[in-house]
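A short write-up of the structure that comes next.
Removed: one protein chain of the complex. Kept in place: all other protein chains.
Entry: chain A
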Amino acid sequence: MKRKGSPLTEENRMETSDSSRCEEQESAEKSKRSKQKDQTPATGDGVVRPLKLSKGELYKAPTVEELSQLKEAESLFHCSLLKMQMDELLKEVALSERRKKLVDSFVQKITALLQSVPDSPVVELTDLSWLEHSGIAVPFILLPEATKGKFHMEPPVSVDLIGSYPLGTCIKPRVSVDLAVTIPPSILHPMDGINQRYSRKKALYLAGLAQHLSSSSSVGTLRYSCLHGNRLHPLLIVTPSGKESSSTTLRIHALPPPDYLQPSRFKPQRNNVRTAWFTGQDSQQEVSEPPTPHYNSAVLADLLPCSHLHFLSAHSVQCPAYGDAVALLKVWLRQRELDQGAGCFGGFLAAMLLAYLLSTHKVGKTMNAYQFLRNALHFLATTDLTESGITLANNPDSKAPSLPEFHSAFQVVFVDPSGHLNMCADMTACTYKQIQYEASLSLKFWDDPTVEGFQTLLMTPKPMIRAYDNVYQLSGLVKMQASCKKLSLLGNLMDHSGNYVLAVLPFILSLLQKGLGDRVHLLTHSLPPDPEWPVRSRPPKHKDQPPLAIGLLLNLERALSVLERGPPADSPEAADFRQLWGSRSELRRFQDGAITEAVLWPGSSVCQRRRVPLEVITHLLELHAGIPKSCVRFVGEQVADLIRVGKDASGTGEEESLKVVQSFDDLSRKLWQLEGLPLSITSVQGAHPALRYTQVFPPVPVKLIYSFFNREKSCRALVPKENKPCPYYITPIKVICHMEGSGKWPNDSLAIRHIKAAFHVRLGELLKAQHNYTSRPSPAHLDVWKDGLVFRIEVAYHREPQVLRESVTPEGMLIRRDNPEAQRVELETQHKPFLTSTLHGLQQQHPGFGAVCRLAKRWLAAQLFGGDVGEEATELLVASLFLQPAPFSPPSSPQVGLLRFLYLLATFDWKNSPLVVNLNSKLTAAEHTEIKNRFMSSRESLPVMFIATPNDETASVWTKEGPSVQMLQRIVTVAAKSLHVLETQFMDPSQKQDIRVVFRPPLDIYDVLIHLRPKQVPLMGQSVDPKFTKLPRGAREEEAVSSGGAFPVVDFDPVKLYLSELKDAFGDVALFFYDPHGGTVIAVLWKPKTFHPQPFKTSLMNARQVNVTDAATTVPNVEAIVRDFHVMGEGLVNKVELKTETWAV
């Protein structure tokens, strides 16, 4: 009997079986291996070990240089680590010299090509026949078609590098080099600024260049795009041919000669697109033309790139850290997805902002990049550019518009050095608010010494789906065309040259902001991405872009409220309110006597109330913008399906948990008031997940059907019948009841156990006599049947662990030695109740905690990891998402919580860092560092997954048992995969929407599958893919009336019993995996090295067979073991499937 192929270690096997591992990880490992050779040996296995410096090294006399260096690291940065991290990051994103050379040579080649564009005859602007033979399309939506003007091709006046590359602030990974091609004046006409004539000529000119370049061999691909999603700024994107194609992209901008167009013609209040031309109708009457600020600024922006470059490079020369600072700010923006798309805060704005800070002396020239970044964030956080814009123009000429003029035309104002152009013209107020929010959040985290600022703020991506509590997608953007009409936005439509999405967006946002009000902390939207298309196809239509996403950060105190209370009926604001809400608004009388306008949304359970923001959004969009309900998609809402409970699965368990907690409170009060106990009760604490809102399926009150059971006469209890399906599983809810300390407690652990049993008997009698509760005492606990639930009361004595630890040596000395038994008792009677009450508190603080926790547990259990990562450990992991959310804010919805949980699992570096969960914020910063230091110095002896809490700083009690290194590795892989699948499904509505995919474990990696009979699996109803047939299980989920009667069958789960028997018997040859929430398969994995023959030993013969060759050796008796799987699970096991692809008998 042997493994097929070479003896693989478990880890390897798991990796190979999961062939689709993230490529990144692989490459990371490869590089690790290759770098190990030239690194210090201490970093060999990826674990940092404390470094030993020799005495001489440590105490030698310092040089002045060294002193100043040390001092700088300590005072300017928080510590030397941050400085080094920044340096490394900058090194990583900077362009290498080799790449720069490649870029330079390519630029030269293209420049030469561009200079040799042949002349072409003059044609009408609308005549595109000269392009037809090459098949090149014009990168412009030519609507309306008719335009006046002439056009011909001619070589450019000049070709210059502009943008980030010549400035030295260009960063990886999207290296795009901007090349400005100046259109010869002979092509242009001074009046071309009107009616898109200039923009069309520009597009045609680019098409002409494309036609010329397409014939060249040194050009790889040619594509069109547009700058920041603005269709008035078409770009030609060129990549080199051959191997270097991915190294560079060259973006060719066509610009007019400087001073060709007069800036004063493009003031925000001027009109440059005529209504008559745009609509194609000759309007007789002379109406005042609407201003076209966005169109104006788009044209104006083309005049200025070269002067901007001069301006920026002047600053960059003066200040050494300027380039690095821009790079850092760009990284920060990119991680927040703010640097691309229409209305973004791109690299150019970042550079301008830092120049502004320099010119206004908000930062000094000698500061370093980190200080620049901090100051920039501080400036963004504290300055509201939507209210008080800033300008870079020192002494603008008299023709330049004033700041108020800019404010009246644009939402965000940041004026360029010339004083004519608002560089934030396309930015919406919401985007700026988002930047402000992000900046202030980042500053907060940076000032928090317990958060690793660098890692969380610069290295962690914040994609929309993971950053915002609720994300709604607006698909069917073509509907917005209708909204334009409905909102009568012709002027805006002209201004945005027909881009109805951008024209409508600000109005929709302000509408939603008004409607959602204080339900949200922040309302943001995704930036429409820059389209890119091949030169031979027509430009994509406006409706073809991916759906627009709206993100909300919820204010949970208000967000789920079903009532929108408006102003009193007779006040003047009532009309506004009615106008906003339409027919939903109705007059209501409240308990305080007020009669006000109000909107009432449907929703009785928390699950339904989570849909209230969706209702608000769909209602407002339908009413005011004519966007039908079907276009709005609530992303990720489906995850709630996995934790549905209750009648008809209408809720997601919040109400049920609450009911359990209320019943417990009642029981605890009754226990306190019991009379006739020899010692008084000092505390009654819950120790069950249901009592901290984290039970995946909280217990539901049931009513028994007595005929289903046999009876145990002597104890008046029900027992299961053999021929019936396994009865309904009733979860015992554990309650720890501490008794008062007294001298009468014995000083011997066995005697304490007997006394506790006596207490259980006595408590049972008293509860029967005083409250008529049926109960069942046993030595270890007392089960009480109450309100259709079963509580398992365990009496505890606070000194028991201490007694267990004490022993007397023969010399008569009393010594304390830790032992597993004492630890177990301590865990059960002290740690668990404490955790329960703490997490109960956390749930009150963050109402989303319970649901996220339950989803997380569900995922782990469904992926068969439930046995490795314990319930409490999972709860702590989830708690850390709420207590240390950096760089996010605490999750307020189940879906975002699940995504962040998976992200945490997939990315946390368990090898080198402890996860500190600061429950109740008890740990100070100093204690934090101490935990970290202690962790570093004794890494090897600590659990693989180390979680520290205020009550447990050193031991990580909840992860002592597992997971093992191999299992953790596997969990990380599966989490990363699941996260990827979920996020792509969420963001891409065209994919098959089945989130249960990530809750179905891959079974092909296991060696043996034991299929169970669904009839005997009591929790069948909870399974990920519920079956429709419901078996009778002797109980109905409904409110129980009385608490008396026969005692029900409690805690009887054959699968649990079977698993524990299997683990007892075969725990040393195999691992067993099972989904406790209705799984019907037990997966078995032979332990690695199980099949290596071992020499015969009396202590190593269990379940093995002897083989005599030279000496007696033994190997596991697999045939008999598999037979035993059947025997031990008689009646429960359906069939045992051997997956012999990976092993053989």
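As a convention for this text, a contact is a pair of C-beta atoms (placed from the backbone, for glycine too) under 8 Å apart; a residue touches a chain by one contact, two chains touch by 3 or more; residues count from 1.
The working rule: contacts and distances are computed from a predicted model.
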Taking the list "Fuzzy", "28S ribosomal protein S34, mitochondrial", "Protein inturned" or "RRM domain-containing protein", the UniProt entry for the undisplayed chain gives the protein name "RRM domain-containing protein"
Quick one: which of A:Glu712, A:Glu740, A:Glu828 or A:Glu927 touches the chain that's been left out? A:Glu712
Where the complex has a chain not shown, which of A:Val103, A:Cys319 or A:Leu458 is the residue touching it? A:Leu458
Which of A:Leu403, A:Ala569, A:Leu1057 or A:Leu1138 touches the missing chain? It is A:Leu1057
Pick from A:Gln638, A:Ser837 or A:Asn1117: which residue touches the chain that isn't shown? A:Asn1117
Using the definition of touch stated at the top, determine which of A:Thr126, A:Ser537, A:Ser778 or A:Ser938 touches the missing chain. A:Ser778
Contact with the hidden chain only, please: which chain A residues? 27-28, 31-32, 35-36, 39-40, 42-43, 46, 48, 50-51, 53, 57-59, 62, 67, 70, 73-74, 79-81, 84-85, 88-89, 91-93, 173, 331, 334-335, 458-459, 461, 712, 714-715, 717, 719-722, 726, 746, 748, 750-751, 753-755, 757-758, 760-761, 764-765, 776-779, 812-816, 912, 1016, 1049, 1052, 1054, 1057-1058, 1060-1061, 1064-1065, 1067, 1096, 1098-1099, 1101-1108, 1111-1112, 1117, 1119-1120, 1122-1124, 1127-1133
